[in-house]
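What you see is part of a larger complex, with each chain still in position.
Per-chain residue numbering starts at 1, and chain names A, B, C and D are given in the order in which the chains are listed.
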Amino acid sequence: MKNNSVTPDEKQIDRRIIKNKLAKGVFFLGTLFGIIVLAALLIRIFTQGIAYLDFGFLSNFASRRPEDAGIRAAILGTIWIMSITIPVSLILGVSTSIYLEEYAPRNKFTRFIELNLANLAGVPSVVFGLLGLTVFVRLLEMGRSILAGGFTMSLLILPVIVVASKEAIRAIPQEQYDAAYAMGATKWQIIRTVVLPAATPGILTGAILSLSRGVGETASLLMIGAMTFIAYTPASVLDGFTVLPIQIFSWASRPQAEFQAVAAAGSIVLLVILIVMNTLAIIIRNNYSKRY
Amino acid sequence: MKITIRERIKKNKAKQSYQNTIEKAMPLLFFLMASLSILVTLGIIYTLLRETIMFFTHISLFDFITGTEWYPFFENNPSYGIWPLLSGTFTIAIIAMLVAVPIGLASAIYLSEYASDRSRRILKPILEVLAGVPTVVYGLFALTFVTPLMQTFVTDLPIFNALSPGIVVGIMIIPQITSLSQEAMNAVPQSVRDGAYALGATRLEVALKIVIPGSFSGIVSSLVLGLSRAIGETMIVSTAAGSTPNLGFTPTESIQTMTSYIVQVSMGDATFGSTIYYSIYAVGMTLFLFTLIMNILANHISRKYREVY
Amino acid sequence: GNKSEDKNSAGANEETSESITGSVQVDGSSTVFPIMEGIAEEFSIENPKARATIGVSGSGGGFEKFIAGETDISNASRPIKEEEIALLEEEGIDYTEFKIALDGLSVVVNSENDWVDYLTLDELYAIWAEEGDADTWADVRDGWPDEEIELFSPGIDSGTYDYFDEVILNGDQIEREASLSEDDNILVQGVKGSPNGLAYFGYAYYAENMDTVKIVPIENSEGDVIEPSSETVQNGNYEPLSRPLFIYVKHESIVENNAAYEFAKYSLKMAGEMAQEVGYVAMEEAIYEESLATLESLK
Amino acid sequence: MNNSENKSLVYSIKDLNLWYGDTKALKNISIDIPEKEVIAIIGPSGCGKSTFIKTLNRMVELVPSVKTEGSIHYKKLDIKKAKVESLRTEVGMVFQKPNPFPKSIYDNIAYGPRIHGIKDKKTLDEVVERSLRGAALWEEVKDRLDENAFGLSGGQQQRVCIARALAVEPDVILMDEPTSALDPLSTAKIEDLIHELRKNYSIIIVTHNMQQAARISDKTAFFLNGEVIEFDATERMYSNPKDKRTDDYISGKFG
């Protein structure tokens, strides 16, 4: 009964092992590539900007003089914008994906919503800016405020959160649902106790990616009329604002070489904020990450 | 005898009418949130269409979709043919995807299938930082680092070209592809992997034949998101690619993409209310339709290959 | 920043006592932005209770918001266009134009370029226009090298290009081979990197890079060969490549919004100094005084 | 199957047919299941046993391609009209493949009580202990209740699932081969538990183990190709099967 046609020879196995080793090397190089580029970027930014990075830089408002220029308004603006964008986009995004994956009947309308969301992901940020200007700033009369900016940004990053959350929900094995259903759990209870915990890593990955994008986003906010110079501390969501990338962009286009360095210092601040924000998300994600 | 759980549950059941309300309210709430995306789209279409119509009262639709020259600023003889912008957009997107897809998937596979738990937890967040580097910084990186670097390989590469911003856009979307694909791969149950390992499969074979098919829809989604972002990227392109609308796929030439045109005009000094001003809406509309077609295709693909557990 | 010694200058010591409140919205050209930023910076220091915000939406975008009634002052690096005037009229918005500074468009070549001593307007046309017949330096003047000229120009949607197009190209099409960029710093990079490079851009970008690029004097309508500098731009000898920068002030704001009025006044007082400080050229004092008088009359 | 027994019926099933897409998995099943008895379901692999018990708590509806016909009454209530959550709370289930949640052992067991509104720590502690003891797992895991249930052995996972089902004290317990992954000792304990539960609960158990069926059940249903070939008191069926095929299957001559 033993048939040698199936039992493989060592050479074939060796070839496969070598292939695997090569592939591993290639995959590792791929990973390394990203990290090297990041390192290169960081080194450039740091060497350029570190000289301008001091307390004054953090606490001053912008200035025409590089040595006086500070980033206070932009930091506060970014924090304000994010504190609207994070809850709004997460609630909207996660709810949408729960609806689509858990409740929606498989009909044309659902397919339409899904397609529509995927499509929104491809709409460039300037167009979202135009939308924000038309709808939030003008139609809903929010003016060029933090609120309008935060909502625009939420819509801009919504698709990424939805796509990531949907995929995460979709990947939960059916037997997990079965177990909960059989206990008499209601749909909403299952979502709370089975779906959300299991999908959290995926949702957070989406959040990390999209909020990273949001923190660095310039064009859409410029479109809705974000300021570039502002010399007061925003006190409510109806105040005007500027954000870090706009400030950086503005400095980078100045003729003076010193401003290039100030821009780099601004980038350092932006990256630090980003890393702080992501770290939080990553800690939560790591706590939830597990394989079935 | 003390109260049994069964009785307590029955008692709770009787009390919990609010639970019924939640059960009924939640789907409605979620439905409303999901429908919001349609409102957003309608908003976008409304915003774009209103001015696009204005544009087409000045320029004929036929010229727009057949023209091969995009020189809206020549007052004496402007030409509004969308093709150079389309080809510029394609050029950047193709180069970016050529960079990002192999590298992004390679790192996703590495992180999901080869890396130890610990290194995954360190490497993945590091890569994700790449997604948050401001695009202004990327743009300067492309212009002052990648272009000179490329010039050592490609002689007489002009300072403005599609190649280096394309590469840098690719770098920027790597984390999107890596992270989301890795997440999808991670969701393939370990027991299914075990089945393959026990047959003597190498990690590569498990990755290619079990994990990738098992997470195909997630991978496709990540690629589509990446592509969308490549198409939509603006700052990097307008910094390092110049702004010359050229028709054709020549990575060594300066190009202009649809989005960089939109930004150029909307941040620039063009007259408000002029044909040029309206043209950005027509370009935006084109882009919108363009991504729509792309998404219909992608949707089709992932539907076809999805594996269910 | 080389002229920033006298921090407590002109308007600084006056009317600090009366605290101005309210907010003023300024938006528009990115070219004018540095001047207005400097003004707003000083204004905010002196009037901590007032809020002056400056946006950058481009001249056209600025006018859009101005027309929509969202801003009090609109910055522009070009004069307002007919379409915009019409729309403002439609909305019933009255305004006044003020010139606040000058910019000298500087034509520069690579620092290794030792043959270009000056260029005439016709030569510039021949080089830059698509119809022009100069592709190599030799085509421009005999004896110059037979090398193709590499052109770098601001993006065709900028006020800088607009002005250049008007005075040099007479509205004709720019050479298609020219590399265009929205960011003048990038043009500087371009010329630095190409021995046969030729570019034009705002004076400030030349002033900052004097030691790495070489300026090309231009023959003016009088036949004099002039290099751009504060003096030549201000006194009008550097022509036709000197262009004015503008702000447009809404009458209603002057009357109803004290902060806007004060800010506008402050701007006209400070504009010259600030322009110099951030790399542009101040106009003659008389012009500012005239403007201030106009402003007062609107109140 | 005698209508006069109606009073104490827990399930009454009439003409039940079920399709997965185009393949018919259950054919014309009509049986009545009396209260507080242990019903064993036996039959060859793929004959529809799991499918059948999943119809009883409507779990089968979660498979998208499923179509059913016929009626099932649970305590005189048409289950189609019942609130599915209440039905499933009263009808507990243990699956063929152990499917613990990726949570701690404690949270797995406390899951049911919690979703049904029992929050206080003390009660939960009690329930967890009682259920784990019932599932013969307490001694093994009492020191590691906080560990993830995924890190347990196959048999331990199965017992976690049994304990989880017991925790809400359902009226009916459906068990799909609950002891197949267990050693004789644990099996014996589970069987003891079933004996114990029998006083208050109705139990329907799928098993491949003929001896087990004989030991623990009051009645046995023999399934073949989606049909109920015979349904009778276990003793009678084992000693004197009416149908040739039942006889063959029980005596192992089948096939």
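General observations
As a working rule, a residue touches a chain if its C-beta (ideal position, glycine included) is under 8 Å from a C-beta of that chain, and two chains touch if they have at least 3 such contacts.
All of these numbers come straight from a predicted model, not from anything done at the bench.
By label, the number of copies of each protein chain in the whole complex stored in this file is given as A x1, B x1, C x1, D x2.
Definition applied: only the chains that are shown with their structure count from here on.
The greatest centre-to-centre gap from chain B, using C-alpha centroids, is found for D. Per-chain CA centroids place chain A at a distance of 46 Å from chain D. Chain B and chain C have Cα centroids separated by 37 Å. Chain C has residues 30, 56-57, 183 in contact with two or more other chains.
Taken residue by residue, chain D touches two or more other chains at 86, 89, 116, 168, whereas all remaining positions touch fewer. Contact topology of the protein chains: irregular, matching none of line, ring, star or complete.
By the contact rule set out at the top, the touching chain pairs are A-B, A-C, A-D, B-C, B-D.
Chain B makes touch with chain A in their complex at residues 19, 22-23, 26-27, 29-31, 33-38, 40-41, 43-44, 46-48, 102-107, 109-111, 114-115, 121, 123, 125-138, 140-141, 145, 171, 174-176, 178-180, 183-184, 186-191, 200, 202-205, 207, 215, 217-218, 221, 224-225, 227-229, 231-235, 258-259, 262-263, 266-267, 281, 284, 287-288, 291-292, 294-296, 298-299, 309.
By the touch criterion given at the top, residues 57, 59, 62, 85-90, 92-93, 95, 97, 99-103, 111-112, 114-116, 148, 150, 161, 164-165, 168 of chain D touch chain A in their complex. On the chain A side of its complex with chain D, the touching residues are 174-186, 189, 193-194, 197-198, 290, 292.
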